[in-house]
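A single protein chain has been omitted from the complex, and every remaining protein chain is retained in its original position.
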Amino acid sequence: MTERIEIENVTLAALQERFGDQILETHCFRGDATAIVAKEAIMAVLEFLRTDSRLDYCMLTDETAVDYLNYPQARRARFEVVYHLYSLSKNCRVRIKVPVSASDVLPSATRLWKTADWLEREIWDMFGLRFEGHPNLKRILTHHEFVGHALRKDYPVKRRQPLSSNDTLMDEMEKRLVAKGLK
Amino acid sequence: MGLESFFGDSFFTTRIDAIINWGRMNSLFPMPYATACCGIEVMGMLSSVYDIARFGAEAVRFSPRQSDLLIVAGTVNYKQGVILKQFYEQMPEPKYVIAMGVCASSGGFYDNYCVVQGIDEIIPVDIYVGGCPPRPEAVLDAVIKIQEQRIKKQTVLEPTAAGTKIHLP
Partner (left out) sequence: MNRIGPRDMEEAQRLAVAEREALLRQEREFHQELHTELMFLNLGPSHPASHGTLRTFVALDGETIAAAVAEIGYLHRGFEKTTEHRTYNQVIPYTDRLNYVSAILNNIGFSKAVEKLMGIEITDRCKFIRVIVGELMRIVDHLVCNGTNIVDIGALSNFWYLYNQREKVYDILDKLTGARLTNSYTRIGGLARDFYPGCTDDILVALKDIERACVDTIKLVQKNRIFLDRTQDICVLSKEDAIAAGFTGPCLRATGVPYDVRKAHPYYYYDTFDWEVPVGSVGDTYDRIFVRFEEINQSCSIIRQAIEQLPGGPVNVEDKRVTLPPKNQTYQNIEGLINHFKIIFEGTKAPLGEVYDCTEAANGELGFYLVSDGSGFPYRNRCRPPCFMIFSAFPEMVEGHMIADAIATLGSLNIVAGELER
């Protein structure tokens, strides 16, 4: 247990050493190593965490976002995209947070971890945050005629949006067939 | 007319309605439209401990064109609602619908942006079964009520119209 805390502290120390000012804040509330990173450096930070042999964060367990619109404490931006990383070989976890505003576009993490594909689609669907370089940024949980982004704090819980007809999925299928060389 | 006295036990007379209703009642083909947790209880009802086969309704058909009892088990959201409507329209008459569970009856405790607040917004329902999920015995009771209060009272010329109230004892 103490080894894990040490390695997690090593992670935070390594991040601060390499990226300096770009790491805006670090904390360990309830034992979860967390680093808040500026959005310009996020791709470099994620790549460093993944490829560095001391750290080896091979698994992206979760990627989500939080809307701090009604939060009692002032935050750097309205949204924060949160990445939870896990290292199988070192058995330790780290949380990376990136403050973004509604119009910012973050680079997509799909080129590092394939998990990020659907996770970023969900962030787009629920929060309206775009990711550059994502292969298919489409709604995933709500239907294709949904207007608005459901998990934003200014979207009322009970605003219902009926659907008239289902998505045929032919556009995604065309892309897939082209990718497989069958068209 | 005394036909029975003439021919003895070789014949019995009945009304056409009664014999057709008897056939329909005791060989319902349910279509378990299972979306969520209630689907697990439907599977429990179909298996040997609660046994819907006692009531003749064991031949589940997963195609709407071959079934007459639609058991909507689970939450229906707007995306699924379009499909539910297609299903209902593909079923041949006479057809009966059981809304199983509170999610299908009224949206359950999901009062939010994506859940249909009761499938009667989309299709007509014959009987609502409460519970989250309802016990399999409750759904069996619903099937029996449909058999006795809907099917038994049908006539060949006027197939059932959802809207006549089912009476609970």
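Lettered A and B in written order, each chain numbered from 1.
We take it that contacts are C-beta pairs under 8 Å (C-beta built on N, C-alpha and C of every residue); 3 or more make two chains touch, one makes a residue touch a chain.
Just so it is clear, the structure is predicted and the values come from calculations on it, not from any experiment.
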Taking the full complex into account, find the residue in A:Asn9, A:Thr26 or A:Thr61 that is in contact with the omitted chain. A:Thr61
Touch with the missing chain holds, among A:Val82, A:Ala102 or A:Leu137, for A:Val82
It is residues of subunit A that touch the chain not shown, namely 29-30, 32, 34, 58-62, 64, 66-67, 70-73, 82, 84, 88, 91, 93, 95, 113-115, 117-119, 126, 139-143, 150-151, 155, 157, 167, 169-170, 172-173, 176-177, 180, 182
Spell out the interface residues on subunit B facing the chain that's missing from view. 33-37, 39-41, 43-44, 47-49, 62, 74-75, 77, 79-80, 83, 87, 109-115, 132-133, 135
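The rule we apply is simple: only the chains that are shown with their structure count from here on.
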Subunit A and subunit B, separation of their C-alpha mean positions in angstrom: 45
What part of subunit B is in contact with subunit A in the complex they form? 78-79, 81-83, 111-114, 117
Interface with subunit B, subunit A side, in the complex: residues 142-143, 150, 155-166
